[in-house]
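Every protein chain except one is present and positioned as in the full complex.
Just so it is clear, A, B and C label the chains in written order, and each chain counts residues from 1 on its own.
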Amino acid sequence: MKPVNHIKIKKSITVNELASQMDLAGVLGAGRLGKALNICETMIKDKNCNVFLGLAGPLVPGGMREIIIDMIENKWVDVVVTTGATLTHDLGEALGYRHYQGSADADDAELHKKGFDRVYESYMPNKIYEGMEEFIADNFDKLKDKKSIKEFLWELGMLTPKRSICKACFENKIPIFCPAISDSGIGLMIWGQLARGKDIETRTFDDLKEIIDIAWTSKKAGVIYFGGGVPKNYIQQAMQLTPKSASYGVQITMDRPEPGGSSGAELKEGISWGKMNPKARFVDLICDATIAMPIIFAALKERIK
Amino acid sequence: MKPVNHIKIKKSITVNELASQMDLAGVLGAGRLGKALNICETMIKDKNCNVFLGLAGPLVPGGMREIIIDMIENKWVDVVVTTGATLTHDLGEALGYRHYQGSADADDAELHKKGFDRVYESYMPNKIYEGMEEFIADNFDKLKDKKSIKEFLWELGMLTPKRSICKACFENKIPIFCPAISDSGIGLMIWGQLARGKDIETRTFDDLKEIIDIAWTSKKAGVIYFGGGVPKNYIQQAMQLTPKSASYGVQITMDRPEPGGSSGAELKEGISWGKMNPKARFVDLICDATIAMPIIFAALKERIK
Amino acid sequence: MKPVNHIKIKKSITVNELASQMDLAGVLGAGRLGKALNICETMIKDKNCNVFLGLAGPLVPGGMREIIIDMIENKWVDVVVTTGATLTHDLGEALGYRHYQGSADADDAELHKKGFDRVYESYMPNKIYEGMEEFIADNFDKLKDKKSIKEFLWELGMLTPKRSICKACFENKIPIFCPAISDSGIGLMIWGQLARGKDIETRTFDDLKEIIDIAWTSKKAGVIYFGGGVPKNYIQQAMQLTPKSASYGVQITMDRPEPGGSSGAELKEGISWGKMNPKARFVDLICDATIAMPIIFAALKERIK
Partner (left out) sequence: MKPVNHIKIKKSITVNELASQMDLAGVLGAGRLGKALNICETMIKDKNCNVFLGLAGPLVPGGMREIIIDMIENKWVDVVVTTGATLTHDLGEALGYRHYQGSADADDAELHKKGFDRVYESYMPNKIYEGMEEFIADNFDKLKDKKSIKEFLWELGMLTPKRSICKACFENKIPIFCPAISDSGIGLMIWGQLARGKDIETRTFDDLKEIIDIAWTSKKAGVIYFGGGVPKNYIQQAMQLTPKSASYGVQITMDRPEPGGSSGAELKEGISWGKMNPKARFVDLICDATIAMPIIFAALKERIK
């Protein structure tokens, strides 16, 4: 049995040095964060492993946009699955809008009058929708004949004027999936075109072929989840069809297992489904993604290459 | 200011009598449950109000299937939005399978060998997939030309041999939406057909026209959420396009606001977005859905008609 | 394996009938609530079993006062351990004050000016302290030579003018412990007397002899925890010294195991300590106490005697 090593802080300690000590402490949040980092490092360095990244929750309003784009541009991940909200927030920023620091105790009626949409303690300016509507309207002809949501998102990434998650995926040929894209601001903008009598051919089930093909042909697979929701579940579903199930897993969320839903389900539950290999290295960490993601990314940056 | 009235239990107290006392206590979980019940009662009785029901989480493995079907057959709700998992669990039961009582501490590798998929402490027999595959294969020709997911689900309900959520929606002409249907066992069964070279035309964005039309033309709207996820967010998005925003709201979930995601966001946040009317009656309750739903339904059954 | 039985609600269903169906559903919150009820019933009916009740959290401001007093007067429990806050709230009500229904979004500075202390969404009138100060001052001579906290609390119960938790314990000779009594409004009132130069002999460690004696001589022991904190931990500690460890356990709290503290620790953890018998019947339920307690009490009232 390994003893708990108490963390000892020296001056000007780097994030990687601290995270390495957390691994030596080895228990509770610190220990799990240290372990999550090690597993991420291993799966990214494993040349035989396809890394599936699931992103849910307000990561863009939460200041994680540059880190996510860096992870994609570093080609640390092979597949991205995310929510329509994340892509909407990201497109908004790519079109030049910002999110703002606010308060969870704000007067929401007042915010409504001022044109700010609250996301817990961040605010999104409502005029983001004007820019997005114009952007979607201008480019609708290029989007409307995309058969799969992935093709739609790569096209969106190609069209996006500035650095963005979709653009990084398109440019690095990283497949990006978003099964519930209609449930988002981008969905609403598409509806605006449909309401004007236009048509769009994007199909609901087409992406399944592609994500399952990737899973099916992966020598090994690893999963990294920030948040749960559809992104996690969609990757988990693909893991059922990976020959060896997932060999590595990291889940970081504030959701809990007790309500029984997929978002908070512990990764070990996936073993019963054949989603996770019984011999896989995996860890669940209950932590705000905006705290854990920068720590892990900073340490990985020092450890990889 | 109203005093907290201490709950006093008489013998053989009915659920409705207890829930009414919880409302008089007026605070914490009990008070919120009492208030949630009252708001549900008011919105269902309000002839001018369209009630949108969002269902997420393991409600079918959790024993809530009969209550949900009853709510639909009673026409207490006008729109249902749910997850692919719920429809998969429901279809499985309609095909004659059951879910089983299990343990969260089970040996998942052992369960895997025995063919049981764990959902926290319930088990789903893996052979459910065989029945579903056969059912989908037999009926694929009737499903494959459905343009919207709602049409697909009504068709599925019509085809389902026994009482089910989809069937109740179909028979009572209650629109049912499931934006992320591809992220589910049903999605996997459709993929099985695509992998055999078949094709299906169901489109991603088509349902938006219908749900937004219903929202747009509602004199009043009310929302009831058990769990968060896509079902809640999709309804919330439609509320932005209801003339008066939602007038009533009940949210029951174990998700919390602090991570900042849509699932746990307090309903008042919706006021900033124009999803919730500033004068709306609404309440958030942090409670396991399998505890709150039967209490509310039992009391409503006594109070309505 | 037992199938999940879907709950089916008939009109005018009683709480006991519903809770019995929850047990048949058998999973998630509903199943655990059903199981908690059954275990409470068994341990209360077991003539050889001493039942230790731990109470933490705002149960009195939350409307649970009558139920708690009834449980004590029914002699369903043999030992009560609680917090100073609960005894303070209870004494306040026994002196004629009330708690009030409020809002978690209140303006706290405004409440402060108006003389109301907020406990999440209940308010306690500040003048409660005036009544308590007078009561403690008037009775200080009778309290000051009590050697143990239990003797102090029984004396307090004897002196209390109206029905109260302490009074019910005193009158029914149920030992009541409160290790952190100094951390409470009652503690502050005692400090007020000390500041006037008075002295009080109540000792810190003396109660340990009594609670451990009860544990030590119990043929069997059962524990029921609403909330965690010192009450739970103090009982758990005594269970280490019960010959057979606890034979029954029910824990109902919103605290979670992941932070690693005693409050949210799962009961099974107690097996490693010798606090819980490996063959004990026990269950953990994550639920607001103000929802679970009335349901369990209502069903017990029908089932016992």
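Throughout what follows, contacts are C-beta pairs under 8 Å (C-beta built on N, C-alpha and C of every residue); 3 or more make two chains touch, one makes a residue touch a chain.
Note that the coordinates shown come from a computational prediction; the quantities given were computed from them, not determined experimentally.
A.B. asks: Looking at the whole complex, which of C:H6, C:R32, C:R65 or C:R256 touches the chain that is not displayed?
C.D. replies: From the options C:H6, C:R32, C:R65 or C:R256, the contact with the absent chain belongs to C:R256.
A.B. asks: Identify the residue among C:K8, C:R98 or C:R118 that touches the chain left out of the display.
C.D. replies: In the complete complex, the chain left out is touched by residue C:R118.
A.B. asks: Write down which of C:V4, C:L18, C:C40 or C:A56 is the residue touching the left-out chain.
C.D. replies: C:A56
A.B. asks: Which one touches the absent chain: C:D78, C:D207, C:D284 or C:E302?
C.D. replies: C:D207
A.B. asks: Could you pull out which residues of chain A are in touch with the chain that's been left out?
C.D. replies: Contacting residues on chain A, toward the hidden partner: 1-9, 11-16, 18, 21-22, 25-31, 33, 58, 61-67, 70, 98-102, 105, 120-123, 254, 268, 286-292, 294-295, 297-298, 301-302.
A.B. asks: With the missing chain put back, which residues of chain C would touch it? List them for me.
C.D. replies: 56-58, 61-62, 85, 104, 106, 108-109, 111-112, 116-123, 149, 179-184, 187-188, 190-191, 194-195, 200-209, 212, 227, 229-230, 233-234, 237, 240, 253-263, 265, 268-274, 278, 288-289
A.B. asks: What residue numbers in chain B mark contact with the hidden partner chain?
C.D. replies: Missing-chain contacts on chain B: residues 27-29, 105, 256, 258-260, 286.
The working rule: only the chains that are shown with their structure count from here on.
A.B. asks: Mind checking the centre-to-centre distance between chain A and chain B? Centres are C-alpha means, answer in whole Å.
C.D. replies: Chain centroid spacing, chain A to chain B, equals 25 Å.
A.B. asks: Two-or-more-chain contact residues of chain A, please, as numbers and ranges.
C.D. replies: Only 256, 258-260 qualify.
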